[in-house]
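All protein chains but one are shown in place.
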Amino acid sequence: MDFSLSPELVNLKEHTRKFVDDVVIPAESRVPKGVENWRELRDELQDAARDAGLFAPQLPKEYGGLGLNWRDCAVIFEEAGRSLLGPQALNCAAPDEGNMHMLEKIASPAQKEKYLRPLAQGEIRSCFSMTEPDGAGADPNNLKTRAELRDGKWVINGRKWFISGAVGASFTICMARTGDGGRGTGSGATMFLVDAENPGFRIVRQVPTLDVGWPGGHAEVEFVNCIVEEDSVLGAVGEGFEYAQVRLGPARLTHCMRWLGAARRAMEYAVKYARERESFGTTLSNHQGVQFMVADSEVEMHAARLMIWHAACLLDNGEKARHETSMAKVFVAETVNRVIDRAVQICGARGIAEDWQVAALYRENRAFRIYDGPSEVHRASIARRVFRRTIDDGRRTTRDA
Amino acid sequence: MDFSLSPELVNLKEHTRKFVDDVVIPAESRVPKGVENWRELRDELQDAARDAGLFAPQLPKEYGGLGLNWRDCAVIFEEAGRSLLGPQALNCAAPDEGNMHMLEKIASPAQKEKYLRPLAQGEIRSCFSMTEPDGAGADPNNLKTRAELRDGKWVINGRKWFISGAVGASFTICMARTGDGGRGTGSGATMFLVDAENPGFRIVRQVPTLDVGWPGGHAEVEFVNCIVEEDSVLGAVGEGFEYAQVRLGPARLTHCMRWLGAARRAMEYAVKYARERESFGTTLSNHQGVQFMVADSEVEMHAARLMIWHAACLLDNGEKARHETSMAKVFVAETVNRVIDRAVQICGARGIAEDWQVAALYRENRAFRIYDGPSEVHRASIARRVFRRTIDDGRRTTRDA
Amino acid sequence: MDFSLSPELVNLKEHTRKFVDDVVIPAESRVPKGVENWRELRDELQDAARDAGLFAPQLPKEYGGLGLNWRDCAVIFEEAGRSLLGPQALNCAAPDEGNMHMLEKIASPAQKEKYLRPLAQGEIRSCFSMTEPDGAGADPNNLKTRAELRDGKWVINGRKWFISGAVGASFTICMARTGDGGRGTGSGATMFLVDAENPGFRIVRQVPTLDVGWPGGHAEVEFVNCIVEEDSVLGAVGEGFEYAQVRLGPARLTHCMRWLGAARRAMEYAVKYARERESFGTTLSNHQGVQFMVADSEVEMHAARLMIWHAACLLDNGEKARHETSMAKVFVAETVNRVIDRAVQICGARGIAEDWQVAALYRENRAFRIYDGPSEVHRASIARRVFRRTIDDGRRTTRDA
Partner (left out) sequence: MDFSLSPELVNLKEHTRKFVDDVVIPAESRVPKGVENWRELRDELQDAARDAGLFAPQLPKEYGGLGLNWRDCAVIFEEAGRSLLGPQALNCAAPDEGNMHMLEKIASPAQKEKYLRPLAQGEIRSCFSMTEPDGAGADPNNLKTRAELRDGKWVINGRKWFISGAVGASFTICMARTGDGGRGTGSGATMFLVDAENPGFRIVRQVPTLDVGWPGGHAEVEFVNCIVEEDSVLGAVGEGFEYAQVRLGPARLTHCMRWLGAARRAMEYAVKYARERESFGTTLSNHQGVQFMVADSEVEMHAARLMIWHAACLLDNGEKARHETSMAKVFVAETVNRVIDRAVQICGARGIAEDWQVAALYRENRAFRIYDGPSEVHRASIARRVFRRTIDDGRRTTRDA
């Protein structure tokens, strides 16, 4: 048991922080209105990150990345997350980051060349077509989009929404039902690589959402007799639900890493303001009401960080760590919401005005308690695992062996 | 002790609900982008309200209102509040509603004719210039804007922000320091009626804010050698802080009334969705996790309503009811935030998408815990009152006599 | 709508408070160890209450009571509840108070003479045999105790526990299954009046519990071939579940009234201590952390009181008010727990030491969130009612007509 970071990692962390402070945060005022015109800003920031030696920390070196393991990513992604633009700059933002991870694990060599390499280099963006307006969501087994094999080609039909980054993406990974596998079996779904220019793929509309800071927004898309070749299958036919877990386990943890950085940023505003603003004869920082909010945020972020680190270590050890990533997801998502909410409250009118990033963080972060499994679904899963294991087996939560 | 509503009030309530459902809610899709172009929609809705006999329920009949007392307003404002547009339609929205109340109490006959009458009729809008970027806020004694009497005219200098409704308002009520009254004495501030076309008054900018649904937005404004006549003083010189209380007591309670309606609206979405949406083999309404959120919202809204009614009765009895309106403000603001937050969570992606009003309510409502006194300031005041009264005097909280 | 109390009620309230302060609270130091030796203290306090004209406020005058309606009881029971001994003194403590109410509603004239009259006069105590160790509890349909009619006599067999007041009670009301009525039909259970000296009735043991302040404790009891005559049936055969509701509706509300008084008492200690105790250079009352706890308790008790009053008015109007008493039960029970917990925290070591009543209140009150339906069962019921009513029917929660 050891919580220390290697000197190299500390250096990288400091370097990332400085990069975010010096390069990324100043660019926040230039975030484009609308979801479409991100290209220029994103390219500029990614070039800067490349120059700084910080590009794609999570990717293997053969794809131009830094080759960090998950525990190192935990530290660096948190730093990047202090700005909503940070993960864009480092090319470790959702949904590309999760897609890259899955492609690296599952894609064929040809698929890797075609999709992973340009994605890794930031040349293109991608999206992940999973959630459906009246189907797959918190319960993925509701999946209604179907793909059928006809004459050696797959024909996909279905409607998806909340497809983050869809506008401007070069391709999407589409989850479709390909069997009638019973509930919970996991069988019956397959993932497909679909090019954006496929005539059977259509962006129906940009869904207007509470969170507006995503390049490519959250679109509603349609697959209408969308025909793809057999070699567009990602991995094996019928393994879609399993692959979704391959993606989701780390993806929900990297979300936690990035959002923890965002919470820290909100706290920085709150702490700075509390030290400067005078009210009722002294600075806000001397009012216990404010102190307690700051203390709670400090304590909860500390706990959140440790839970992320712990789950990252398990992933590095080759475990699936579903219980631990699930626990981290619930705790971190709710902590980040609370921390940002408190920052709004401490900053008062300045927490409501969009001159600072606090209000934006409030707006952008709310969905984190819903995306990647609402807290309620995770809670039910966590409890079921607790009930399953023998009651005297306290070990499992911190994996002593 | 009696909680029943008169048959007339029940009728008016039903009528208001139907008006909101049939006329106001369908207009929500036409809310203008930006803060400036509200005139047409507002006029149309106010005409409809007038035709429906629902216009200005809180105003005396001589000003074209329905002459309701506060307890009746509590019922009707809640109904109106189910849509963010409802209070606009009924001309009982902040800040006009509070300004009208204060003008009616304090203004001279000539001021009433010039300002109150057209305001009451919905012909013009107004704003209230109190909050300052680095001065008056949660602690009004930080007031920095000053007015000096020179050669029989008042000259106002200062900067204000978060002046709701400023863009498009015909006049503002400006709070300025006119003496050097010590802290807490209340002396030393005066309210002035300033026409929007006064050359010394300037809208510096529209402050971008988390809440975007206000006609006229929240502006930053400036008074630079702004000259007004002596008859522009509202009430008496030096009584500004007292008048602010005259305005704030009921104003914070009418906020509660309207926002409680908004919370109910969010609940309506959540309840409807929970009854229809299938997940994990049954409707959401059969998941205890959802049930408990609904139950908590139901219970807290019930408590919130009773606290509003109680404080309204005290106001009707001529009491200042600072303790009770303060308690209502804290409880209702936090309840409304929780209820809307739960509605977002229950609705999932549909709580994030702006197709429904849930996301908008989430965005618009956050500031309610800050405006009209942050929860923290109210909590401190409530406690101080508790410590002041004799400890065995449980009576005071529900005023038995 | 009107929240005022009549001058007569205000007088009675003041009188009750003074009686509790002068007579009841000084007797707290004489609470007997163990559950059995309450007789002397109880008789003494009841005599004093009789002399003070405060005895049995909830009972009709023909039974020696004050004949108060529920809304008046709400005020007086709260005052009595300031001491755990108060309801004993006024003969309005559970379970006798609920039993008396049910007997008055359902019992035959002969049963009233035999059981209600001496109970009303405080000559005897009673208990209510409902909860079973592995049967009826939060879900009353689990009822396992059975009664069979053999040769014109009922033979009861079954085991009950948490039978409050059993030790020293003269009789019990026993709930037993008398049919095989399907779940939720309500049919199939009957209430029986069983004398304590019945040889088929046995106190198995005094269950050791967290709460120790009940005369007669919480016993485990057994009915073994317990034979009672047909005229021992309370009300009609097969109506037991309906009668349980007759008892539980008001009984859970009177619990709320009494416990609210207990919360107030805890607050009185906390407020007094906070004003006197110096820490970190000033009194605790000047620390915002303490202020906020006091404010939250003040606000929540205020809301709790209004919910009780509201539900009491509905009961007085002849409504069953299941939704409203259920909401009150959840909110008040949890509020009282929070208020007492905060009082412990504010009083510090003095909240842990049993020199003051704060620790006792903490210990005694915990079960209130479980007795008479755990919060979870009430929440589920509340939600089901919300889902059942039409979604636009906001009216119901405050019954406008």
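Per-chain residue numbering starts at 1, and chain names A, B and C are given in the order in which the chains are listed.
Convention: contacts are C-beta pairs under 8 Å (C-beta built on N, C-alpha and C of every residue); 3 or more make two chains touch, one makes a residue touch a chain.
In this text the structure is predicted, and so the values were computed from the model without any measurement.
So which shown chains sit in contact with the chain we cannot see?
A, B, C
Can you tell me which of C:R42, C:K112 or C:R366 touches the chain that was removed from the display?
Hidden-chain contact among the options goes to C:R366.
Specify the residue from the set C:Q46, C:N99 or C:T131 that touches the hidden chain.
Missing-chain contact among the listed residues: C:T131.
In the complete complex, the non-displayed chain touches which residues of chain C?
That gives, for chain C, the contact residues 131, 133, 137-139, 142, 161-162, 183, 207-211, 218, 278-281, 287, 289-290, 344-345, 348-349, 351-355, 359, 362-363, 366-367, 369-370, 374-376, 379-380.
Please output the residues of chain B touching the missing chain, sorted low to high.
287-289, 291-292
List every residue of chain A that touches the chain not included in the displayed model.
Residue positions of chain A that touch the missing chain: 1-5, 7, 9-10, 13, 17, 21, 71, 75, 78, 264, 268, 271-272, 274-275, 285, 288, 290-292, 294-296, 298-307, 309-310, 313-314, 324, 327, 330-331, 376, 378-380, 382-384, 386-387, 391-392, 394-395, 397-401.
FYI, only the chains that are shown with their structure count from here on.
Just to be sure I understand: the centre of a chain is the mean of its C-alpha atoms, right? Then which chain's centre is nearest the mean of all of them?
When every chain is reduced to its C-alpha mean, the one closest to the whole-protein mean is B.
What rotation angle superposes the Cα atoms of chain B onto chain C, in degrees to the nearest 5?
180
Mind checking chain A against chain C and telling me if their interface is mostly the same residue numbers on each side, over half, or mostly different?
same
Centre to centre, by mean C-alpha position, how many angstrom separate chain B and chain C?
Computed value for the inter-centroid distance: 41 Å.
Listing for chain C: what residues touch at least two other chains?
288, 291-292, in rising order.
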